[in-house]
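A selection of the complex's chains, in situ.
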């Protein structure tokens, strides 16, 4: 039975995710590098803003940080309770997860790599998807805490598997983004009405998450709101490449897409949304996707 | 007002599409190269099996043939009624549509390129998507006949635009297929449970028509039922490449995918479903997607 839950990292995702925990658990600790945010969270949602050592004493500790590097930094600073479970929601590196799990196992602590999808709206509505790697019994123990924030929660394999699925998901999304940019640039060059074409494609076999959401809402609208930063997508595509290299596989379309996302990122302004990657194609074709 | 409608080409799609017409129109003519099929259709659905010249006298004539070449062959054999409208549902060549429209315009006949999506199940339920290129008023006149068979019916641009949207739709689907094959091969190499991973991705940003349908139903099931032949997909990807070349655009991901589909087709058995293209990757990785 989970008595206490901690949440480390109150960014756009973590802040909203941790808000659901007090509805289900008595002791909910929050910690953030900038502690003002933790205090604000406590005031707003009835959580407890504590220091890092206190947070680390919870039964289940969630972390949601920019990269696996920040998770390593935190892990090296804390002492954990035997039998507790660390659930890392960072979009992290599979290889790091394996090392982190091994490191914590020596302290009789479980590590689950448990990245999420669903964006801030999913965090707000507790409808996130959790793709989890690690030990089956630890997964089952931590499940009620994840269920407080998510809807679809799957154990996809051993340590690192959750991060791998997240990286591949984002990589596939990047491929779909390039396909959409190339396809719709071509249609516009031939005088096709893009909105009508999009309606047809979204009712046909060529649809994707990108054509259903990013294309109409962020790209055709020319708004490009910052929901998922392009450098983070570039990072995730790099993780996918490392997975392919490690297994000595051939993945030509993914490889090419990674090069293009990297190039788009190199040319983009800071704080660009991932959807601005289409501007790489727009610069080549002198065509604006709208 | 449409008095008579003809349907030329009673293949897997055409046979089912033409079945809906007698519910809405008094005179429905059907013609097929093998006339036995036309007679069977007449017996089954109350259409009239007629010769090609008679079919060509309808107010609206649909054609649904393997390629634009067969449409050209038929067009060169028939005399059409002034003011009638030829609606070609073939997945044809945009450049051919322009020539066909010009050729028929000289006879005061309209040509609409109107390929469909939705597969045989959409044809059966009259829920097809029509992506139409051509003249606005001809589109409006022929609309009731298309509505008898389809649900989403869009004029996407001038002559050739319908074929262009279909080719790009299928091309994007091919890209998504490669992305899925590469992504899931990588996950399997890392010991991830593919079904659980698919569930997560289908609830996330990396989903596509391919991950929602082809992957679970045709590929993971190892059934590869023949629903859309790989050589036809190879043909459609070639049409997409021609559109890109004609407009002098850069579409590296589409270009690479076309090469891979072409290679997969060269290695595949005759009558292979498009989904067997994943076997190209399976041969490289010694991994079976199941």
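As written, the chains take the letters A and B, and residue 1 is the first residue of each chain.
The rule is simple: a contact is a pair of C-beta atoms (placed from the backbone, for glycine too) under 8 Å apart; a residue touches a chain by one contact, two chains touch by 3 or more.
Not measured: the values here are computed from a predicted model.
Novice: Total copies in the full assembly, please; the file places 2 of them.
Specialist: When the whole complex is considered, it contains 4 copies.
Note that in this section only the chains that are shown with their structure count from here on.
Novice: Using the average of all C-alpha atoms in each chain as its centre, how far is it in Å between chain A and chain B?
Specialist: Result: the chain centres lie 36 Å from each other.
Novice: Which residues of chain A touch chain B in their complex?
Specialist: It comes out as residues 94, 117-118, 129, 131, 151-152, 154-158, 160-161, 164-165, 168-173, 175-176, 178-180, 182-187, 189-193, 196-197, 199-201, 203-211, 213, 240, 243-244, 246-247, 249-254, 256-257, 260, 281, 284-285.
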